[in-house]
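The complex appears here minus one protein chain, its other protein chains still in place.
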Amino acid sequence: MTRVGLIGFGYWGPNLARNIAETPGLSLAAVADARPDRLDVVARRHPGAACLTDARELIARADIDAVVVATPLTTHFALASESLEHDKHVLVEKPLASTAAECEALGQLAAKRGLCLMVDHTFVYTGAVRKMKRLIDAGELGALLYLDSVRINLGLFQHDSNVVWDLAPHDLAIVDYLIEERPTAVSASGSMPAGYHQESIAYITMHFGNGFLAHLHVNWLAPVKIRQMLIGGLQKMLTYDDMEPSEKVRVYDKGVDFDPGDDEKRRQLLVSYRAGDMYAPQLDRREALNGVTAEFCQAIQERREPLTGAAAGTRVVRVLEAAERSLRNEGRRIQL
Amino acid sequence: MTRVGLIGFGYWGPNLARNIAETPGLSLAAVADARPDRLDVVARRHPGAACLTDARELIARADIDAVVVATPLTTHFALASESLEHDKHVLVEKPLASTAAECEALGQLAAKRGLCLMVDHTFVYTGAVRKMKRLIDAGELGALLYLDSVRINLGLFQHDSNVVWDLAPHDLAIVDYLIEERPTAVSASGSMPAGYHQESIAYITMHFGNGFLAHLHVNWLAPVKIRQMLIGGLQKMLTYDDMEPSEKVRVYDKGVDFDPGDDEKRRQLLVSYRAGDMYAPQLDRREALNGVTAEFCQAIQERREPLTGAAAGTRVVRVLEAAERSLRNEGRRIQL
Amino acid sequence: MTRVGLIGFGYWGPNLARNIAETPGLSLAAVADARPDRLDVVARRHPGAACLTDARELIARADIDAVVVATPLTTHFALASESLEHDKHVLVEKPLASTAAECEALGQLAAKRGLCLMVDHTFVYTGAVRKMKRLIDAGELGALLYLDSVRINLGLFQHDSNVVWDLAPHDLAIVDYLIEERPTAVSASGSMPAGYHQESIAYITMHFGNGFLAHLHVNWLAPVKIRQMLIGGLQKMLTYDDMEPSEKVRVYDKGVDFDPGDDEKRRQLLVSYRAGDMYAPQLDRREALNGVTAEFCQAIQERREPLTGAAAGTRVVRVLEAAERSLRNEGRRIQL
Partner (left out) sequence: MTRVGLIGFGYWGPNLARNIAETPGLSLAAVADARPDRLDVVARRHPGAACLTDARELIARADIDAVVVATPLTTHFALASESLEHDKHVLVEKPLASTAAECEALGQLAAKRGLCLMVDHTFVYTGAVRKMKRLIDAGELGALLYLDSVRINLGLFQHDSNVVWDLAPHDLAIVDYLIEERPTAVSASGSMPAGYHQESIAYITMHFGNGFLAHLHVNWLAPVKIRQMLIGGLQKMLTYDDMEPSEKVRVYDKGVDFDPGDDEKRRQLLVSYRAGDMYAPQLDRREALNGVTAEFCQAIQERREPLTGAAAGTRVVRVLEAAERSLRNEGRRIQL
């Protein structure tokens, strides 16, 4: 049984606590949060867990084997590295850390000490994204041309980060998981409301060597909640609408064929269209976060790299850094 | 009665012909198309119109007062300028011409000869866009922060232009009509399928001096048809979904207020959210193209500039040119 | 070439006129309507057709081979029988006539004179309904349990008929076409707004010998337009949403299996559920009314019974009569 200490019981912490408690092989041994009212809630819901106001104290406890970090981004590196140094396995809320350099340092520390370091890229553990991965890997979509993602709603403004660092990690983690090829350059544009100091809307474009294009729209100031992804392949295309109660993934037998033609004089491509059936595969409906805690538990037991480990966490943060740099440089394309 | 000659009876021409025929004050006197099978259709539907295979012959006819140009983009300038030189009023399919310089030349020629020159920015004549204009002008949305438009579907690949020149004119015309301020710079990214020579997907970002941002996603290779626009203001926000059979425009009483706060030490903004009712105003449901032909007719009669004249047509093409240049320069931001 | 005379140029007549004109093998020779302003429209759109104010005159013309009746229901029988007596083939707007007895009389008259008598059950000619028919006939849904149809909107109140006679013929024609078995009894309930003399909302239930149930909701006073049908089979189920721009028909691999079980004492059924993929077959998108006029033309040429002839028209009216009787008798179940 891996005894887990959770740091941070704000927005996401309660979900992590519940899933840790319900994952066989894990037990929720302690929770740390500086706010007494949050610890009251912990005491009511998880009477077996020790309640602490000091994260350092939690990290130092001998009856803790693993630490889960669900605190603001700026604290990730310090808490994770201190935990690793206390020989605890670590699961960190996305994004892994504030810079790619920090991510790499954490990865090296974990590797040196033989500990499990994992980042909570939740969407990678959804039935929808898993299904999309299988479809792409099986070649069902054919050569991929683009991925377009929209993740917008009237969201909570964060004081210590802009919408890119808040929402885009979800999409970047999905792209990182689905697309074998790695991006070569990133550009971004955004805007902040008058009187505010952080972008509340941003567009990120990821360029790939083979012509594939990934584009993200993230927005804290939208009147409607949209969570939609399109992936276009030359054979088939798919949509992923996370707001649909069922049939989240739809595969369209639509595509285009290009025939260079033999008529030299017309030098004209013949474009032919296919528009066939659509189907929506049945998806695994289990809670994604349960997959996260289960993977953390198993990776520890099997002493192996988790599916979303330091490498994936670093790649996502590297794109975030580049997007941030592009935002500060008039949308210039930043090479990775 | 203004006697109209129509050049081009392909995809859009038949709609123009029908609306010309049904507009009081206009009559469809002649149609020119090089393809005999298209003229057969003309003869069946519009028995009163002369059928010609030669556009020049149509332009030269004395019994024609106005010419409507519904041919591929590369021919717009030549046909429109020749028509003006024959003292015909001219209505041109969007976009007005291939370059801003051509647009300006056409505008000057029309002004010199006292003729009406109009571009068919159809969406400007929809009940939905008209309603949005009134809402924005009345200040109901408050200070505008962004406009986001998605115009995608499995569309017909054009051999002589990319998706930017094909689809974006619609959105640029809407932005030009709705937003008083003019863009100062444009950037664009896109991708073309392997084996094809034109972008089939593109993203265009328009930057404005006051921080406002407009972003367009145009795509010929999408599995679903989406025609959705979001406009975010600090007071209210709206959505415009052209695929909705009714309630195309929805106004959300949602917004964010920023209070700088008086606590110097915390240096923290207080963000407060409003989430009130939504309403969908009743819209004028008349066919937009009918508004186009009616405006052409009235502008001729009243010897005035049409709502979408050479100035608007030039501004739209100037953005298209900049987007094209950005596409060829790694998405660099092009100053206007 | 079959020369067609059309009687009635109101709401549906113009659509019939257009499709007659565009169907090879048919020509629109004359149109009769008592209202001069409607004939003005005819003259503009169909300059080749004679315009008459008197339907009898049209029926009597020697240069007419077939008559299409698009007038109010109460006139169907007289116009259709007079046309047949003048040896004209006849296509009648739905429903065929006001009573099943009238329908049968028309059928006998047409048979005796060797003429084609057809009723315009438009939906039977849609790609969606055709596809559903093929799926059902192929046994893909398994044993059918129910059909549920909702056809509601803010509709035009008819002075001479209630919502049952106005809207339900569409659904009854679809049921008649899709379901091999015939209904054995009908019941109906409805309501009329205070101050009005016709039901504006009604529910019709059709009972079948094998336990199958068909239920229709028709409504002129609904705030939203819904055109949705569900068909439940034990193997699969489908939905047909006519308001969807594409994917109108969706087939769900969902169902229930009943296992009587072997445990006599518990006497309990084991119910197991299947919830698999959904798919939306590609549909023929041609205009349904074009299929109607084409079938009329071919049935005349081939001297055969049309797909929706007197028999289908009579069956539909028989259910309408029974529903009307049930409405007048407190919803009593009327045997057919």
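The letters A, B and C name the chains in turn, as written, and every chain counts its residues from 1.
Everything below uses one rule, namely that a residue touches a chain if its C-beta (ideal position, glycine included) is under 8 Å from a C-beta of that chain, and two chains touch if they have at least 3 such contacts.
These numbers come from a predicted model, not from an experiment.
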Sole residue of C:98, C:126 or C:239 that reaches the chain not shown, by the stated touch rule: C:239
Residue touching the undisplayed chain, where the options are B:34, B:78 or B:278: B:278
Residues of subunit C (touch criterion as defined above) contacting the omitted chain: 143, 145-146, 148, 150, 152, 154, 157, 159, 187, 189-197, 200-201, 203, 205, 207, 211-213, 215, 217, 219, 221-224, 230, 232, 234, 237-239, 250, 252, 254, 256, 258, 260, 268-269, 271, 273, 275, 278, 330-333
Subunit B residues that touch the omitted chain in the full complex: 247, 253, 275-282
For subunit A, residues in touch with the removed chain: 21, 44, 47-48, 225, 243, 245-246
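By definition in this document, only the chains that are shown with their structure count from here on.
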Type of subunit A:subunit B copy interface by residue overlap (half), same or different: same
Separation of subunit A from subunit C, taking each centre as the mean of its C-alpha atoms, in whole Å: 52
Centroid spacing, where centroids are CA-atom means, of subunit A and subunit B in whole angstrom: 38
For subunit A, residues contacting two or more additional chains: 275, 278
